[in-house]
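Here it is, the structure, as structure tokens.
All protein chains of the complex are present and in place, except for one that has been dropped.
Chain IDs A and B follow the sequence of writing; residue 1 opens each chain.
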Amino acid sequence: MTNVPATPGAADSGAAPEPAGERKVSEGLHFARRNPKLLIGTGIVLALLFTGLIGPLFIDQGPNVYVGPKSQPPSSEYWMGTTSFGQDIWAQFVYGLRSTFLVGALGGGIAFVVGTAVGFVAGFKGGLVDELLNMFTNVVLVLPTLVVLIVAVAYLDVRGVVVQALFIGLTSWPWAARAVRSQALSLATRDYVDLARLSGRRTWRIITTEIAPNMSSYLVMSFILLFGGAILIAAGLDFIGLGPANGVSLGLMLESAVAWSALQLGMWWWFIPPGAGITLLVGSMYILNVGLDEVFNPKLREL
Amino acid sequence: MTLRVNDLKVYYQTLRGDVHALDGVNFDLADGEIMGLAGESGCGKSTLGKSLIRLDGRMRHVDGTIELDGENVPIADDRAMNRFRYHEISLIPQYAMSALNPTRKIGRMINELLRSRGVRPADVAEELDRRLELVGLDPDVLKRFPIELSGGMKQRVVMVMATLLDPSLLIADEATSALDVSTQRSVVESMVEFRDRGYVKSMIFVTHDISLVYQMADTVMVMYAGRIAEKAPASTIINDPQHPYTKMLIGALPEVGTTTEDTRLEGIPGTPPGLLHPPTGCRFKDRCPIASEECSQTPPLVEIEPGHWAACWKTGR
Partner (left out) sequence: MLELSHVHKVYRVGAFGGARLRAVRDVNLTVEPGEVVSLIGESGSGKSTIGKMVLGLTGVSSGQILFEGNDVSRIRGFSAKKEYYRRVQGVFQDPFSSFNPIFKADRVFEMIRSSYFPATSDADWRQKVLDAIGTVRLDPGNVLDKYPHQLSGGQLQRLLIARALLLDIKLLVADEIISMLDASTRIDVLNLLADLKERGLGILFVTHDLSLGNYVSDRSVILRKGAIAEMGPTRAVFENPMHPYSRHLLSCVPQLHRTWTEVDEELAANPPEDVVLPTVGEDDDSAPLTEVEKGHFVGIDQH
């Protein structure tokens, strides 16, 4: 009676469906290898991470030691030149990269874990749980973060990168919680969630296999923004003298370059490496995320 | 003749190329005519409605002209179009009120709209109240917020708002599709009354529901895949359609009174062609039961009897 609608170019696909799990992985890998955005983004992030991890091993003195002549432009001896005090900028850069990664990963990571957990629970449970968590989120959101940080850090004796990251993480999660909550709320009412219930799936499986994958790009994006945000907050704290004692970070480098008028003196080699480092790091993570999205979202794959 | 559309081509630009949403559309709209514009999703009916008032960022005017009351309408020139918008050509979208600022009272929104179009609200205030009463609304609605109104009331307010300057052409884009049947009827009847009173000269009523346009339209134009399939007086389209697509489409509509036991209706097999690379010749030929060799050439839209146009090689009488 009824004819079958034909989708153009679909005549060839009568092949047997393979086991779903296996196909999923190999397919993702197939598209991942062909996605320039993902490859370039991952490449840069890994290169910077590698530099931060391995670089300091090849440097004999600490990053803040006055090793050479003052205000030298890049040369074969001092790859990135020296500061007005004769510190090796390359040494500062690799050490700074290391601590910047640490602050970003730890601070951003803590904020991410707290934020998504609160957001998921609030969005999916709803009701009273949602209202209480929402209230808590809003309270943290309106806390004057910087003031709290100043007070807290000023009273603490230990001023390491880890403590700094911990504080940043515990104060910057609220917006991530709100964003994740609203996403979870909207995804939880989709028909395919109901359909999964009708297929005899348990709630936690619905969350992990139906809702979370749809949010993966959103979650990665949140992490990247929190990561970048943590780096920038750390740079701000460093500037007002609450950074790690005797430490180095890209933020600290940037601030001291500005404080000692590198810009006016034309010492571009002082402020460009830390600035470019932060930009490159956050930027390539963003490109990486766009690439990931294209790999895992079948709608974007075809463009 | 209010409106004359000549070989209009409007494409959507996408990353993969141009989507030929409107590919050579020709028709006239007489003074006082209400034309129902029907078709399935993606046939270009909404694009046509939008093209007559504003091209959005992705739409590109490729070819063709539009004349309104003998004057050329420069649809590709966004600024020159301002003179026509609202004064000469007006629009009722599907969810008009929901798209507006929920924190503004309705009266204030109308005043802002009027001022932005260079009209002093005081000049038309009396007429506004009179027309609100005509569609069965208390002028007090002007002091209310959009959220306080039901769907039917909103669409009525929007209709009064859109026609306040007596435009030549009103485009209603699925204006009643989100309403319940009983509200739909009264809103549609108010629209016809506005035409009868001359508040609008003519109207294009875009909808997917052919049985609705049969209730109110003078003529019906059926579109398929970016082109016109058939245009004729409403009763001719329903009772004596000539284009095979129109015939099958009407044959697929269940009516109050038909049941599966009496008659099994049949759908149209297949799906409409993609408009990114539209097929040559007649665009319905792959789904058409009477297609033959000649259909690989594009059939022209010809007048097969006075007022009845069809684009099919098989309808040449």
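In this text, contacts are C-beta pairs under 8 Å (C-beta built on N, C-alpha and C of every residue); 3 or more make two chains touch, one makes a residue touch a chain.
Computed from a predicted model, the values in this text were never measured in an experiment.
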Touch with the omitted chain, as defined above, among B:L249, B:L275 or B:C288: B:L249
Residue, one of B:R4, B:R60, B:R185 or B:K314, that touches the chain absent here: B:R185
Residues belonging to chain A that touch the chain removed from view: 1-2, 4-7, 10-17, 20, 190-192, 194-202, 210, 213-214, 296-299
Touch list for chain B against the chain that is not drawn: 40-41, 180-182, 184-185, 189, 208-212, 214-215, 238-239, 248-250, 252-260, 264-268, 271
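By our rule, only the chains that are shown with their structure count from here on.
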For chain A paired with chain B, centre-to-centre distance based on mean C-alpha positions, whole Å: 48
